[in-house]
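The structure appears right after this line, and notes come after that.
Every protein chain but one is kept in place in this view of the complex.
In order of appearance the chains are A and B, and numbering begins at 1 in each one.
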Amino acid sequence: MDAHANPAAHGKDHVPHVLPLSTYLKTWGALLVLTAVTVGASYVNFGAANLWIALLIASVKAATVALVFMHLYYDHKFHAVIFGVSLVFLAIFIIFTMFDTQTRGRADGIERERPADIKAPFAGTQAEQKLKEQRGALKIPGESAPTP
Amino acid sequence: MSVIAADDDLEGAPRPRGTNYINAERGIVSWLTTVDHKRIGLMYLGSVLVAFALGGFFALLLRLELLSPGHTIMSANQYNQAFTLHGAVMTFLFIIPSIPGALGNFLVPILLGAKDVAFPRLNLLSLYLYWIGAIFTLSSIVTGGLDTGWTFYVPYASTTNTSVLSVTFGIFVLGFSSVLTGLNFIVTMHKLRAPGMTWYRMPLILWSLYATSIVQILATPVLAITLLLLMAERVFHIGIFDPALGGDPVLYQHFFWFYSHPAVYIMILPGMGIISELIAVHAQRKIFGYKAIAFSSVAIALVGFLVWGHHMFVSGQSEVAATIFSFLTFIVAVPSGIKVFNWVSTLYGGSIKFTAPMLFAMCFLFLFTIGGLTGLFLGMLSVDMHLHDTYFVVAHFHYVMMGGTVTAFLGGLHHWWPKMTGRMYSQKLAAVAAALYFIGFNVTFFSQFILGTRGMPRRYYNYLDQFQPLHAFSTFGSWLLGVGFLLMLYYLLKSLKSGAIAPQNPWGGKSLEWTDAASPPVTENFEHRPVVTEGPYEFNEGKS
Partner (left out) sequence: MSATDKPARENEFQVAHHFDSADVQFDAGRMGIWLFLVTEILLFGGLFCAFAVFRSWYYADFVEAHHHLNRVMGAVNTVVLICSSLTMALAVRSAQMSKTKLTSLLIGVTLALSCVFLTIKFFEYSHKFHEGLLPGRYFTAEGFHGHHAGIFFAVYFMMTGIHGIHILIGMGLMIWLLRRNMRGEFSSRYYAPVEGFGLYWHLVDLVWIYLFPLLYLIG
């Protein structure tokens, strides 16, 4: 972000931000415990909640890895934004696709009940009534496709 | 200021003086191993122009075939292969890499006041990947052709015995190339701005390239996985897209359009950026609504991810999803509209010069507006049911992609040609070419709007006799377009040999490439590191 903050700094060394060893070991321990928890939870049937419990634990683990091992907690905020944006767009991808896949066939019932006549799709509807009024006495050559 | 070199009286002028990025090193190896963004940009430019010529050649063949119903010059199978290659080459080998790869690579570091992009070697890799991808894609011409259309819809793409694999693999590789370019631009803009170059002092083309890069990074990997799944489907019959095995072909379309709809913004956004530059510089007027244009680019990039389902209104997608996508589609029109209004407001009261780049910018405004507005017809669910897969769609996306992006690309090419090559071209011939282009374009494609509303389906080899006059008219337009392009090729090549030496700032621009870099620039762009003290559009308007 601050490419021009200090032009005179060329050649100055990068000083790494070293985390204490214990932080890594604790994170590792937490990840192992959470793995045990998620495996353990899979032996209990929570019904539909199975998925959400598994996802919740996985997300806690993923967040731990990202924040500590990947240094997101200590890094530039912008890198966290990049990471977050990717998750948002992944969510959009999945959710919008499922708008379709989860709601297919909603019109099937209506179409079964009131099947449309392909030759005269508007027969018996308000639209047909209006059309007739508009065209008045004009004779329409059937409701079939216009002659080429 | 703004001295437009009188071109014709400097025939046979001496070569540009001094060392610049073109003559700094010699020999083909120095070009193939260069990490100079300008040389990479120039190689990209050459490559995409070859791709454009190839795609254009297929287009002319298609139009010729459609001159009369039935067999004119090729068989139905050849016709299917020709339109597939036309689409695939133009989309993946030309439009997507055109502006970012060629002009973007050349311009981004210079406009920022940097010496190079952040990752110069990745930049070269991106070009190599482009070539490799292009070879795989084009290899289909000799290995059995491809007749799926550029969209590779399943189930046909997973069953046809044409060379789907090599093309999809080629496009998979091209995706990497595109991602690397986008990644490089984002990091460059964050990390390598010159002293004083704040975000709001960046020329607007950088904002639009930034937005483009966001889309490239977020969308392209989904294309990669789509193509991988398609390849797995073809080779291993894994069934994810095969309804006989429980899969879903419509899911393929979701995957494909999650990339390919945002990809149309990869195509148009850089063009919009170019137009912002051209209009401000050639009208010598401060751009109207800088922030509105800048943020509308980002808005288009982000909202563009929410509307892919409007390509699938007749695909068997659920009614609920179709309604949502139709509604959201109208929202994308808003930022595009903001841009057009701002450009027109910029022109108002400006000292407009009808230079070649300005003529192309004018073409853009006209053609893009038509293209954008007809997009609204197609975004409306009920109207699209009738217009879907007709020539109306073909005309619409040619107005946006060609009338928009290609016109902007040509405008940008004419605008930065003196900077890239150090030579001026003939303004008179350029004006004639722009006129031919504009007339040819409208003749070719406006007739297709009419064809579409009358029910002419797209991708058909044969058609009813009643459509013949309009088809013939459209084919005639394609010849005008062809002549226009040949003329452009002629005077641009001629300028390389005998064009007048370009001054540093032929158009009176205020951004860094004009004020601080020579024509053509030196290897690391600037003699002295530029320090930016004001925005790129601070023209002396009182004087003119």
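Note that contacts are C-beta pairs under 8 Å (C-beta built on N, C-alpha and C of every residue); 3 or more make two chains touch, one makes a residue touch a chain.
What you see is a predicted model; the values in this text were computed from it and never measured.
From the options B:I141, B:L165, B:L251 or B:I501, the residue with contact to the unseen chain in the full assembly is B:L251. Mapped onto chain B, contacts with the missing chain fall at residues 35, 109, 114-122, 179, 182-184, 186-187, 190-192, 217-222, 224-226, 228-229, 232, 236-240, 242, 245-248, 251, 254-255, 524.
Although one chain is not displayed, its contacts with chain A can still be listed: residues 3-4, 6-7, 9-19, 21, 24-25, 27-28, 31-32, 35, 38-39, 41-42, 50-51, 54-55, 57-58, 61-62, 65-66, 68-70, 75-76, 78-79, 82-83, 85-87, 89-90, 93-94, 97-98, 101-102.
Following the convention adopted for this analysis, only the chains that are shown with their structure count from here on.
Centres computed as Cα averages put chain A at a distance of 29 Å from chain B. Those residues of chain A whose C-beta lies close enough to touch chain B in the complex are 1, 3-4, 7, 78, 85-86, 89, 92-93, 96-97, 99-107, 148. Those residues of chain B that touch chain A in the complex are listed here as 190-197, 218, 222, 248, 250-251, 254, 258, 305-306, 308-309, 312, 316-321, 324-325, 464, 466, 529.
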